[in-house]
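Only one protein chain is missing from this complex, and each of the others stays in its spot.
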Amino acid sequence: MENKLYVSMSPHIHGGDSISRKMWDVIIALIPALLVSLYFFGLGSLLVTSVSIASCVLFEYLIARFLLKQESTLRDGSAILTGLLLAFNLPSNLPLWIVVIGALVAIGMAKMSFGGLGNNIFNPALVGRVFLLISFPQQMTSWPLPKPFNLHYLDAATGATPLSVMKSSRFDRLPDMLDMFIGNTGGSLGEVAAAALILGGLFLLIRKVITWHIPVSILLTVYIFTGILRVANPEVYADPLSHLLTGGLMLGAIFMATDYVTSPMVKKGQVIYGIGIGIITVCIRVFGSYPEGVSFAILMMNGVTPLINAYCKPKRFGEVKKK
Amino acid sequence: MNVILIAVIVLGGTGIILASVIFLTAKKFRVYEDPRIDEVQNVLPGANCGGCAYPGCRNFAEACVKSESLDGLLCPVGGNDVMKSVASLLGREVVEADPLVAVLRCNGTCANRPKTSRYEGVSSCMAASLLYGGDTACTYGCLGMGDCVTVCQFDALYIDKETGLPVVDEAKCTSCGACVRACPRHLFELRKKGPKSRRIFVSCMNKDKGALARKACSVACIACGKCEQVCTFDAISIKDNLAYIDYNACRLCRKCVEACPTNSIWELNFPPRKKAAEQEVSATKAETGKDATTV
Partner (left out) sequence: MRTFSMGGIHPPENKISAGKAIEQVPLPAQVAILLNQHSGAPAVPVVQRGDRVKTGQLIAEAAGYISANIHSSVTGKVLKLDEVYDASGYRCQAVIIEVEPADEWTEEVVLNSTLKRDCTLSPEEIIQKIKEAGVVGMGGASFPSHVKLSPPPGTKPEVLIVNAAECEPYLTSDHQLMLEKGMEIIVGTKITMMALKVNRAVIAIENNKPDAITLLERLAIPYSQIDVMPLAVHYPQGGEKQLIEAVLGRHVPSGALPVVTGAIVLNVGSIFANYEAVQKNKPVIDRVVCVTGKSVKKPGNYLCRIGTSVQDLIDFAGGMPDSTAKVISGGPMMGKALINTQVPVTKGTSGVLLMDGNEAHRNEVYNCIRCGDCIEACPMGLEPYLLMSLSELSEWEAMEKECIMNCIECGCCSYVCPSNRPLLDHLRVGKFKVGAIIRGRKNQ
């Protein structure tokens, strides 16, 4: 045969889905929240976000190119996503050099040292965030107050966030529920706008990038758990709805916990994972010394994921029951 | 003070209790093992390669200690030296085995065997051979994706970029047989290393009829029977359109090498021939892929 044919195993066609499609979908889903944050935190938000994305991309490129000597994997968009998510977890008045350190930890320590996308055990953006939280507790916990078209950056006015208010049980000082819903409260730059995050989540659901299992099980667990506490003692414990709308819960439940690589693969396992995150989050928030626990909760459950994967098997077709 | 004392007592107490538990368990569930097993294991190479047909060195050591004689027990990696020390440890006799080495019975280099299709998919000979007969017209030949290289623990194999075939480094080959088991085409054979490493073998496994085999590959065995005729020691037999040289009967006279019209019989490590005409033969042979004298 002059014209040599290609021979390969079936299937001979592919569905056309790709990593970059999924990653870009997530990035698109984050845009509404980004816009809200640009509106409320202005310049600071813009600076932190761009520096975070740029340094994540740069570090991934440098590490892949010069340390691992592999082909660069930038095209799949996962570095951009990590940068964006990292920024979303930072206060908008954070000095830029700290942001760069966060990016280095996220990409270098949490992602590339495991062998790149797909091999990491922990969510890179969260590792970056928690690293910064522990290393620079002061800068990481002074959150600027929202102010439309804020042009202050490092010198932005700071104040208490709803979470710290809840921690001290002074519920009369909690902002309006509506403000919390649209994001008009203090907090990390991407986590405040619950409405925008939910919108992004719906987009991901429609595009079938994520399924409902993880977010719903987390939110429901938090709601029920805090609800029980509230009923037990309304003096000390905040109402469940404010728990849902404050802090990084929405961001965590919809975008961080659903990270493919670090969450369980089987639906049953995903529900267990979600419940775990919910319980740990509430425990840290209510009983722990940190006002916020979502990041820690997700990282802890990331660590449990391999175990969940090993024990939660999908239902096999025609499984013969062992007696 | 008090706190320190309590800590010491608690930790120390736990330590003592656990230690005694471990001690008692070790005593109670102790399994008696012949100490010679350990001794034998110590003289074995420890490669755990499976060449002795046991899962690991320890299992082989056990087998040596338990069996009556050392017949049929051979650690190919350690060879006769190791078997001798095993024998002396156990006070038994050992028969010297001829050292073996792996040989590849295919010379279907890119030049000798034109491609007829293009494979796309996992780079594994096993997968390719499950899928189809290979990317050349020869359905018996090497697939060139190096399953053998992957399994070789001793770094004795590599794929020659130019020929696309694996090459055996005979200094490193321990004849553990991993490649023999891994090759889905069964192209490797462990053959007697021979005096001064000289060996003669048919470097082809094609069982198609002559014309077909020849069309697929210019150095295929076409089972013409010439080698069988010239061999004075009855070492060559032809079965299924393929010649095979019995290495125990072969006396390395090299007559068959000259007789083979397709150059599919290989001689390794022989000194170059005197006569000019024959030099040509080995020169073309060297061209066809592996250099016959250095492999």
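Quick notes
Chains here go by letter, A and B, matching the order in which they are written, and residues are numbered from 1 within each.
Simple rule for what comes next: a residue touches a chain if its C-beta (ideal position, glycine included) is under 8 Å from a C-beta of that chain, and two chains touch if they have at least 3 such contacts.
Quick caveat: nothing in here was measured; it's all calculated off a predicted structure.
The undisplayed chain touches these shown chains across the complete complex, A, B.
Checked against the full complex, the candidates B:P45, B:P99, B:P114 or B:G133 give a single residue touching the omitted chain, namely B:G133.
Considering the whole complex, the residue from A:S8, A:S50 or A:T158 that touches the absent chain is A:S8. Interface residues of chain B with the unshown chain, by the touch rule above, are 116-117, 120-122, 124, 126-127, 130-135, 139, 208, 212.
Touching residues on chain A toward the chain that is not drawn are 1, 3, 5-15, 17-19, 21-22, 73, 76, 115-119, 260-261, 263, 265-266, 313-320.
As a working rule, only the chains that are shown with their structure count from here on.
Averaged C-alpha coordinates give centres for chain A and chain B that are 53 Å from one another.
Those residues of chain B whose C-beta lies close enough to touch chain A in the complex are 115-121, 127, 131-132, 135.
For chain A in complex with chain B, the touching residues are 1, 4-9.
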